[in-house]
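As you look at this complex, bear in mind that one protein chain is not there, while each of the others sits in place.
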Amino acid sequence: MSHRILVLNGPNLNMLGSREPEVYGSHTLEDILAGLHTIADERGAVLTDLQSNSEGALIDALHQARGKVDGVIFNPGAFTHYSIALRDAISASELPVVETHLSNVHAREEFRHRSVLSAVCLGVVGGFGADSYAVALEALFRHLDT
Amino acid sequence: MSHRILVLNGPNLNMLGSREPEVYGSHTLEDILAGLHTIADERGAVLTDLQSNSEGALIDALHQARGKVDGVIFNPGAFTHYSIALRDAISASELPVVETHLSNVHAREEFRHRSVLSAVCLGVVGGFGADSYAVALEALFRHLDT
Amino acid sequence: MSHRILVLNGPNLNMLGSREPEVYGSHTLEDILAGLHTIADERGAVLTDLQSNSEGALIDALHQARGKVDGVIFNPGAFTHYSIALRDAISASELPVVETHLSNVHAREEFRHRSVLSAVCLGVVGGFGADSYAVALEALFRHLDT
Amino acid sequence: MSHRILVLNGPNLNMLGSREPEVYGSHTLEDILAGLHTIADERGAVLTDLQSNSEGALIDALHQARGKVDGVIFNPGAFTHYSIALRDAISASELPVVETHLSNVHAREEFRHRSVLSAVCLGVVGGFGADSYAVALEALFRHLDT
Amino acid sequence: MSHRILVLNGPNLNMLGSREPEVYGSHTLEDILAGLHTIADERGAVLTDLQSNSEGALIDALHQARGKVDGVIFNPGAFTHYSIALRDAISASELPVVETHLSNVHAREEFRHRSVLSAVCLGVVGGFGADSYAVALEALFRHLDT
Amino acid sequence: MSHRILVLNGPNLNMLGSREPEVYGSHTLEDILAGLHTIADERGAVLTDLQSNSEGALIDALHQARGKVDGVIFNPGAFTHYSIALRDAISASELPVVETHLSNVHAREEFRHRSVLSAVCLGVVGGFGADSYAVALEALFRHLDT
Amino acid sequence: MSHRILVLNGPNLNMLGSREPEVYGSHTLEDILAGLHTIADERGAVLTDLQSNSEGALIDALHQARGKVDGVIFNPGAFTHYSIALRDAISASELPVVETHLSNVHAREEFRHRSVLSAVCLGVVGGFGADSYAVALEALFRHLDT
Amino acid sequence: MSHRILVLNGPNLNMLGSREPEVYGSHTLEDILAGLHTIADERGAVLTDLQSNSEGALIDALHQARGKVDGVIFNPGAFTHYSIALRDAISASELPVVETHLSNVHAREEFRHRSVLSAVCLGVVGGFGADSYAVALEALFRHLDT
Amino acid sequence: MSHRILVLNGPNLNMLGSREPEVYGSHTLEDILAGLHTIADERGAVLTDLQSNSEGALIDALHQARGKVDGVIFNPGAFTHYSIALRDAISASELPVVETHLSNVHAREEFRHRSVLSAVCLGVVGGFGADSYAVALEALFRHLDT
Amino acid sequence: MSHRILVLNGPNLNMLGSREPEVYGSHTLEDILAGLHTIADERGAVLTDLQSNSEGALIDALHQARGKVDGVIFNPGAFTHYSIALRDAISASELPVVETHLSNVHAREEFRHRSVLSAVCLGVVGGFGADSYAVALEALFRHLDT
Amino acid sequence: MSHRILVLNGPNLNMLGSREPEVYGSHTLEDILAGLHTIADERGAVLTDLQSNSEGALIDALHQARGKVDGVIFNPGAFTHYSIALRDAISASELPVVETHLSNVHAREEFRHRSVLSAVCLGVVGGFGADSYAVALEALFRHLDT
Partner (left out) sequence: MSHRILVLNGPNLNMLGSREPEVYGSHTLEDILAGLHTIADERGAVLTDLQSNSEGALIDALHQARGKVDGVIFNPGAFTHYSIALRDAISASELPVVETHLSNVHAREEFRHRSVLSAVCLGVVGGFGADSYAVALEALFRHLDT
């Protein structure tokens, strides 16, 4: 059966490609999502996506995904570091969620070393630029296939 | 004169009943609100309610409640632990607010032991499951009657 | 069957009414206990009480309550913040204990924000002045009735 | 050429004038904005403004301001202390932003002493009540003129 | 009118003279009290005293002193560092209390540098060995005479 | 010459056997003391014992033991973690004291990892259930025999 | 009536212009003071100034300013971060003091994020280079005129 | 050109499969390496591997890999949390290193949340059990191909 | 033989009487010194005094006092909390120094609770207003007479 | 059946007897092992031993002991305080390990108060000098016999 | 060309030789400077020196040294631990400064382990008593010659 995957992107990721390319690379979010759709098609998976700068909208998305998708690729952006509400939403979704980061957060400011979400995620992938998403998708497929 | 009470619920509380019942019990938010309405009716009080996963919507609700209700039962969910903006909104509302929790937050993860809201609330009730709301309502009635 | 309730009060609560009324209100402990007895009588419950300034005496009381009462209303006063021995006594009692405070401890000094007891109590009620006890009793009745 | 300035106001600032006047003064946000428009007119500057209680809406506003305005006067309210997402939005806007506060945050509670935004702002002005905005505008004009 | 003074001594001070003389000196508590009585007699003051190793007994003594004495010389021994219950008892007594130490606690272990009592005492005297009591008495007389 | 040993037990240890057997085992304190008496008899040692839930009573016991016994087996229970007054009493007793714990405190809650007593004790034995006492006695005999 | 303003500069500000221009800009202190005098003249204000590398001299200047000037522009340099004695001197002067910084201290080393002075100052201006002084003067004039 | 990859495994990973399968899964290290060799063969890559319980041997291996391999998959086990010497060895190797973990370290003990290595690694993959290695290899191939 | 005493006063104490009388009282430093001279004359002691707002001048004074006076009454003002250089000067003076405070520093801001000087002083007296000096002198006389 | 015991000694314990005898006593490791062999012989137990200054060698030894011995006496020396790799090796060995120290680590430097190993050991024995090993062996025999 | 060296000494170093010889040795500052002059003469270097107990005077000296000397030997005494103003003065001097200490500060009190100056100094030499200066001079000559 084909897997249903939600790709969720948090605050400021709509600015990718224009914003601070030395940190985040020159790919836009559209570029990245196009690449993921190609991979999903090859695998016969169905991929939906959402980007929002609003914590509440991301929580809503996770609630609605429950029972509707099989797994989530989630780049929570800066919410990684303080949104305990998103943490509870991940728990409430009862879905395998892969926390995904473009940059290596441990090579950045001290306050970006702490994740309040990791403990309730399936796993973490980060540091590979735009490739982080494809790598996270690979991880999620492997998880869903076992 | 009959009391006007706002019951405010924060992020993820719309998932009550289905989400992690070993922590939050098997009652849905609708069940709880129905129970509170029964009590309010007996007391001749008027009860309105709102649930939102959005911090901004909860702040708006507190602003609008000012001068329109006599007290608030507020379960801020995970916002308890970091939303200083909600703290300011509680202050700005100039209303007696009872911070209400289903579970005993002190028996859970360390980061749930800290509340940035308690200091500006009238009082705190927590740990009694769905009963926490009825107990908080009892506390609010007693406060408003003195 | 009628519930048997122990109302336990810790250090300095014998001074209630005379001591710092702006923080603790003007009710004496006798006033509060009289009010609780009235409620208990209405409910057909049996209520015993003890106040002590001695940590050891409070531990002894919890040990002796084991199997003799159905639940405890406990205002531990300042022991809230450091008496790990009382925490162990609450655990050893295997009774539902409601931690009860007159004032809102989070609106007071920083060192009063920490409770070493909460994690082993059923729940917490605080901030409602003398009403906190009645509210805690309400919470305990609801717990025992389910 | 005339400068285009965005005046951005965060949570609870819509309550100015009615809320806690001993802390925030008796001017409403409308009063303050009227004063700023007068100054802007004198200087031949174009001034737009937005107030929101929603972190997501403020992030959106900063994204949309990019390339459309020359500088931002931003009173982030309580988001000052925890919204790393707003910090990233300020960086992504590539605009000079003046962090502006009505009150002297260092004379208030300890948790208001920390700003997660200051490091990515051009500068900080605070403590002068309603005048803080005019002073921040003066600072921004001077910056844009050099 | 003659002043009524209570000299209160906490845990282990009954062992003075025999215990660790390099820290506490070779005077017994009896020696010290005898010296204080001599001074009190000269000043026409009435001096009562109590030593206890029990936190509860010291709290009881402070409660009973309320309205019966004019001031207290209190060496709380190790309770200085953690007994918040004694702090509340000092507040409840509404008496001027001079915190008194034989040794200079700041020249000893780190955990002896913190006092939870100082903030509610009139003042502090420490480091002068057995003389600390006489000096504290001098301070108390001066306070009562103004 | 036969050794005189005091076995001192702190708060809640009177509940052993009934209280939380998964943590503390199913032996009662009486069982444990009976076993120690058997060992002491074999060794020709004289063993006295005391249990109290009161910090003051334990301090008194240590004072009175000075010069009357040759060593102490002391399970301070929860006082381990905060009673600086007991620490001073151990110092004042000038006796070799073996700090003894039934459970491995380091495998329990974080706040049980800290001992304010260890630094003034001869040594520590913990984690062996009821056997901890016999092992501590063995350690004390070896110490007294050298 | 014309306002009397003291411009006070702390340690190392005499080196402005030559020292680390990438942090502090290329204006000398003389340049900045000349600019301030021009503004003061336009406003009919009287401006005096002092620079010292000595904490004691700055304290003396604040004491002497009491009753002689109407407000102070103070760039305390590195003393910002540790001179509690200057904090007490600001309080003792009973003057409105504007804490002024050339650079944005929050974009620099961690230890420069803390100010021990801010809490007793009227307000803070920083991050606008040499313009910070003019902006601070504007703020002070507005304060004195209301 | 075919990529040369070193798979480096730190302390206790030789015990995989037998040790704590609820945390680490039931695959042995041999199973995992066999799977990686299959992938590498498909990709035409050359894969070497080393496991050691010795920090020094792992440092030596990183030194020798410099200029001999194109990238490293490194599961540092417990050295993740304290071996600054390994951090320096990763820097000195000037190779892209993917920090790889079987389990989600953020869902385990607090002390496992800190990595002293992440900041000098290309990226991090963790939480996918034995799949973590294949996912890390995928990430490394993607990195080397760009 | 008559004792030679130095009374040393640190920063801002020259402002006593006019500055914040609700904290420091209405006595000027001259009043206090006059009172001390009267006491010294009665005791046949020789008293010299110095006040300075400069840390360096206070260090010089302590160096010069070495061998010239028998003891020091030192109110270090705000230097109490950070001047490690004064601490070293006290040590270098090899004189008995009584740290003296007008107010009870533990009842004030958190940063005033820490003294870097106490550990090298003979003892501490504080909280008795202007009387603190006379009490400290009493303590110093008692020390010098034994 | 006879018990098989491994006695494992960590870094610097080969220097026992010559190194700092005031801390560690004058017994060499050979003396101590000889004493343990005597006890083991009496009990019919088989005792092997290993000392190494290398963390890796100790980890290897614990791995190899798995299934080959019945329990371990382990003095980890300084590795006690930071070797999380040894902690994992103890867990992986699935053996009862008694953490054993010659000195009382709580009476030494602050950084020696923390053990990263205790939580995964059966229990702890320390402070009895060379006797600590015999006492630990006693504890291990008692454990294996129940 | 001959090197011009400034030897700068901070607070209390004028007391060397008489003050606490067990910590600082028995050499006076004059002895040490004489030794340095001998070495400088041999090397054809010109050496000037200054000692002051005043932070301001040391800052002035560093400012004046700029462009006049080639390097600085600086023993900042206790200012090492808190004088951020001296740190800024070292930066402003744009000179190679060798932080020099007589004693090993890491073997003394905890608060002496932190240096706010080291990060802006060329290097650090400490622990060799009076020899530290000669060693620092050797380091400075080597630096200036390359």
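Going in written order, the chains are labelled A, B, C, D, E, F, G, H, I, J and K, and every chain counts its residues from 1.
In this text, a contact is a pair of C-beta atoms (placed from the backbone, for glycine too) under 8 Å apart; a residue touches a chain by one contact, two chains touch by 3 or more.
What you see is a predicted model; the values in this text were computed from it and never measured.
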Displayed chains that the missing one touches are H, J, K
Listed residues H:17, H:35 or H:56, member touching the removed chain
H:56
Under the stated touch rule, tell me which residues of chain J contact the chain that is not displayed.
10-12, 14-15, 18-20, 52-57, 77-79, 81-82, 111-112
Just checking the interface: what residues of chain H touch the absent partner chain?
54-57, 59-60, 63, 82-85, 87-89, 91-92, 94, 116
By the contact definition given up top, give the residues of chain K that touch the hidden chain.
104, 106-107, 115, 118-128, 131-132, 134-135, 138-139, 142-143, 146
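Note that only the chains that are shown with their structure count from here on.
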Give me the set of chains touching chain F intersected with the set touching chain K.
none
Note the shortest touch-path length, in steps, from chain C to chain H.
3
If you average the CA atoms of chain B and of chain F, how far apart do the two points sit, in angstrom?
48
Which whole number of Å gives the spacing of the CA centres of chain C and chain F?
31
Within chain G, the set of residues that touch 2 or more other chains is 54-57, 82
Once the touch criterion is applied, which pairs of chains come out as touching?
A-B, A-D, A-H, B-C, B-D, C-E, C-F, D-G, E-F, E-I, F-J, G-I, G-K, H-J, I-K
